[in-house]
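Inspection log for the structure reproduced underneath, given as structure tokens.
Here the complex is missing a single protein chain, while all its other protein chains stay put.
The block that comes next holds chain A.
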Amino acid sequence: MDFFLEIVVAVLLVVGSLMSLIAGIGLITFPDLLSRMHAATKPQVLGFLLLFAGLAIHLRSWILVPVLVLAWGLQLLTAPVSAHMIGRAGYRTKHVAKETLHVDELKKVISKHSEATGNTGAVRKIEGSKADENEKP
């Protein structure tokens, strides 16, 4: 039984590390910033899950499981935020290679908004949110 569990642990750890390797390959091979964000932010989800599962089985202690769940959960909460912030900033500062995009439905919205407000749309939010409405006299 122990031998079998050790094999499971080995497989989980190797596959989990493989996810990180693929992320590294993706960082090099993908053509532009937005595609690279996929490689930079996604391995946490599956790679960490596999690594943590391997760790929990290897250590065979239930009391560690909440810590691992917590670490994974915090990764799930924070990884999308960083992906969003970098992607958004990259798009607004024109670091996106447009030729790799099949369609760009965000461009239409931003240029429409820029015409309406006379703003270049480089930094300003495009949302018609409460905060924006409050700024108007």
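Assume a residue touches a chain if its C-beta (ideal position, glycine included) is under 8 Å from a C-beta of that chain, and two chains touch if they have at least 3 such contacts; residues count from 1.
Simple rule for what comes next: contacts and distances are computed from a predicted model.
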| item | value |
| --- | --- |
| Protein name, per the UniProt record, of whichever chain is missing from view ("Na+/H+ antiporter subunit E", "RNA polymerase sigma-70 factor, ECF subfamily", "Ammonium transporter" or "Apulose-4-phosphate transketolase subunit A") | "Na+/H+ antiporter subunit E" |
| Where the unshown chain meets chain A, residue by residue | 19, 22, 25-26, 29-31, 34-35, 37-39, 41-42, 45-46, 49, 63-64, 66-67, 69-70, 76-77, 79-80, 83-84, 87-88, 91, 100-107, 109, 126-131, 134 |
